[in-house]
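Every protein chain of the complex appears in place save one, which is left out.
When the chains are written out, they are named A and B in that same order, and each has its own residue count from 1.
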Amino acid sequence: MFAGELVEPHLWNQFMDYCFGEQMPFVHGWYVAAWSDEVIADKPLARKICGESVVLYRTLDGTAAALEDRCCHRAAPLHLGRVVKEGLQCGYHGLVFNCAGTCVLIPGQERIPSTAKVKSFPVVEKNQVVWIWHGPAEAADESLIIDYPWHDDPQNWPHKRSMYPVQADYMLLIDNVMDLTHIGYLHAATIGGNPEQHVGAKMTTTPTPRGVKFVRWLLNSNPPPTYVKAMGFTKNVDRWQEFEFIAPGNIIQFVGGQEVGKGAYEEDRRDGGFRVRRFHGFTPETETSCFYFWSSANGYKPSDAQATEQLFQEIGATLYEDKVMVEAQQKKLTERGEGGLVGIRSDATRLAMRRKVAEMLTSQKS
Amino acid sequence: MFAGELVEPHLWNQFMDYCFGEQMPFVHGWYVAAWSDEVIADKPLARKICGESVVLYRTLDGTAAALEDRCCHRAAPLHLGRVVKEGLQCGYHGLVFNCAGTCVLIPGQERIPSTAKVKSFPVVEKNQVVWIWHGPAEAADESLIIDYPWHDDPQNWPHKRSMYPVQADYMLLIDNVMDLTHIGYLHAATIGGNPEQHVGAKMTTTPTPRGVKFVRWLLNSNPPPTYVKAMGFTKNVDRWQEFEFIAPGNIIQFVGGQEVGKGAYEEDRRDGGFRVRRFHGFTPETETSCFYFWSSANGYKPSDAQATEQLFQEIGATLYEDKVMVEAQQKKLTERGEGGLVGIRSDATRLAMRRKVAEMLTSQKS
Partner (left out) sequence: MFAGELVEPHLWNQFMDYCFGEQMPFVHGWYVAAWSDEVIADKPLARKICGESVVLYRTLDGTAAALEDRCCHRAAPLHLGRVVKEGLQCGYHGLVFNCAGTCVLIPGQERIPSTAKVKSFPVVEKNQVVWIWHGPAEAADESLIIDYPWHDDPQNWPHKRSMYPVQADYMLLIDNVMDLTHIGYLHAATIGGNPEQHVGAKMTTTPTPRGVKFVRWLLNSNPPPTYVKAMGFTKNVDRWQEFEFIAPGNIIQFVGGQEVGKGAYEEDRRDGGFRVRRFHGFTPETETSCFYFWSSANGYKPSDAQATEQLFQEIGATLYEDKVMVEAQQKKLTERGEGGLVGIRSDATRLAMRRKVAEMLTSQKS
C-alpha cells in the first residue's frame, strides 16, 4: 500500500497510522492562524495550531508574531501577558521575549542564560490573513502562500468573514467540500436544490501542483433558495461550481448561476449573474479538531451591503450544517474507526485530494 | 470460583472480569429499546444499547426498526437522516438502507456492492414497548418477551411512563429493587414508613426459570406518606410487595396496602385497597450507564386521572432518590473497586438475582 495507489482508499486513518505511527500527520506549509483583525495590540491570542500551543500577538510597531505559548521560566502561558516595547512580557514574573523567541529581559538579574528562549513560528500577513508556517523553519518560503486578492477589493468583491471551531479532523471538512453530492441532502433547506441534479452534474477534475481542481456545471437547474433570495430568479438557471484545493489547507471557490439561455456555459458570459467567491482555510488544532476560517464575497450586487450580509448569513447557516455533520461523523470514527466503510463513485475527487495529501506527507517524511 | 457458588458474592466485578475479561458482560435477551411513542416517523432516535450505537426508526408503514447508527459510506450517523419510501436515508450523501440493513440506493451509481450494508437488530413492539434483541440474531425468540398486559388496559390499570438515564451499571439499579431494606432509609420522605418494619418484613423468595421472585408482607404497618396521600388511610395497614426479576432486564412489581383487619394477608382480599403495578425495564447503555424505563399503573382509583398522575409523580420522586444514590455508588466503585466490601443478611435476594445472571452469562459464553 503506498500513497499514489491507495488500495482501499477509504481506509485513510489506517494508512496514516501505517505510514506515520504516533507522529501527527500534518502537511508542512502555511496555514491560516487568524484573521488579521483577530490579532490586536491589547490582547495576545492563544490558539493551538497543528498540535502546538501558540500565542499570536502584534508588536507595538504593528508586526504580527507567533511564539510558543509557554514561558521558559515556570511554564506560564504567555497569552496572559502583555506587549511591551521590548516584546511580549510574561504576566507572571515579567520575563520578556522578542519575536525570535529570545528572552531579552529577566527582572532582577542582568545575565540572561542562552537557554532562556521559547520557540517562534514564521508568520506572514497577507490578504487579511495571518499565515503561520508549520514545518522546519528554514523551509518557510513566502511564495508558497496563496493569493487571494478578493479580500482586498471591497469595491468589486465586498466580503465578510468568520471562523467556526469544529470538533473534527480538518480532513473531514475538506472531504465535505470535495464531494458536493452532499449538497442536495445536507443542505436541502439552504443551497440544496434538486439532489439528482447535483449527483448528475457535468464535472471535470484536474490535478494541480499542490492540489486538485474541479469544475461542475448544473445546466437548466432549479435555483436553490439562497440563489432565489439573492437574485429573484423565476426560471431555471445554469449553475457553475469551481473549486480548487491547495495543500495544506485551502480551498478557493467561485460559484454562481445565470438564467438559462444567457450563455453562461456556452459563451462564458457570467457577468450579471449570481456570482460568489469563497475562501476556505482549514487549520488543524489537533488530530480531531480544527478551525474553519471562511469568507464570502458578493460579486453580484457589490454596492448593496445588505446583499453582502444576507449572503454571509445564508452561507454561515449552510456551513453550520456541515459542522454538525462532520462533528457527528468524527464521533463515529473515533468510536468505531473506519472498519467496514465502502467507497462510492462520488468519492473520486475527494480521493484525488487525499492522494495528493498522502504524497506530500510521504515526501516530507523521507 | 464459579457462577453457582460465588465464594465472595459481593466481588461481582472481579468475578465478571475473571470470567469475561474485556468483553461486555450483558446477558443475551430482549431489552427495552424505547417506549413505543418515542419512535416516531419524523425523527429517527439515537440510543446506545448494550454498548452498541443504534438508530431506532419507524418505516412509512409503521413498523419499528433498528439499525447500526453509522452509514457504511463515510460513517455519518444515520439518526441525522430521514425515513423515505425505500427505507432510512443517510442525511449526508443520500444512501438508503432497508430494515435488514441492506443498502438499496446509492445516488449516482447503479451497481450496489454487496459490502454496502449496516448491522440490523431484531425488534418487536409489544405492550407499548419497542423491544430490541441483544445477542446472536438467530436466537431472537419472540416468545421470550415478557407479557405486561396492564400497559394495554387503560380502563382498569391506567398508567403513566417515563425513562431516567442513569450514570451507573444497570445491575446496581436491579440490586436496588432486590433489597428493599433501603426503603426505610433512602425513601424516608416518600414511600418509606418505619425502617424496622421493612427490615423485619415476612419474606418468601422463590427461584424462577429466568429470575427470582419475592413476596413480602409488612403486617400492621404505618402507612407511608404516598399511601396516605392516595387513600387517606388513618389506621395501620397490611402492606404487600411482590417483585419478580426476569432476566435480562425486567422487574414486574405489584404492591399495595389494605387496612388492618380486612383480610388482605389472611384471605387474599386485596380489592379495594391501595393497589399499584409497576413495570421496570433496565437497559444497559455502557458498563457504567443505563436507561431506567418505568411505568406506574393505578389499580385503586382507575377512573381518577388525578390519582394516576399523583402516583406517577410520587414514584418519580422516589426513583430519583434511587438514581442519585446508585450514581454516587457507581462513582465510588469506579474509583475504588469492590475491595473491602462485606455482605449482610439483607443481600440474600439480591445475590440470588446476581447468581442467576452469572449463570446465564456463563452459559452464553460456552
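We take it that contacts are C-beta pairs under 8 Å (C-beta built on N, C-alpha and C of every residue); 3 or more make two chains touch, one makes a residue touch a chain.
As the structure is a computational prediction, the values presented were derived from the model and not from experiment.
Asks: For the chain not shown, which residue from A:Ala76, A:Met163 or A:Val228 touches it across the whole complex?
Replies: A:Ala76
Asks: Out of B:His28, B:His134 or B:His182, which residue would touch the omitted chain in the full complex?
Replies: Considering the complete complex, B:His182 is the one touching the chain left out.
Asks: In the whole complex, what residues of chain B lie against the chain that is missing from view?
Replies: 10, 175, 179, 181-182, 184-186, 195-196, 199-200, 324-325, 328-329, 331-333, 335-336, 338, 340-346
Asks: Which chain A residues touch the hidden chain?
Replies: 53, 69-70, 72-77, 80, 89-95, 106-109, 113, 115-116
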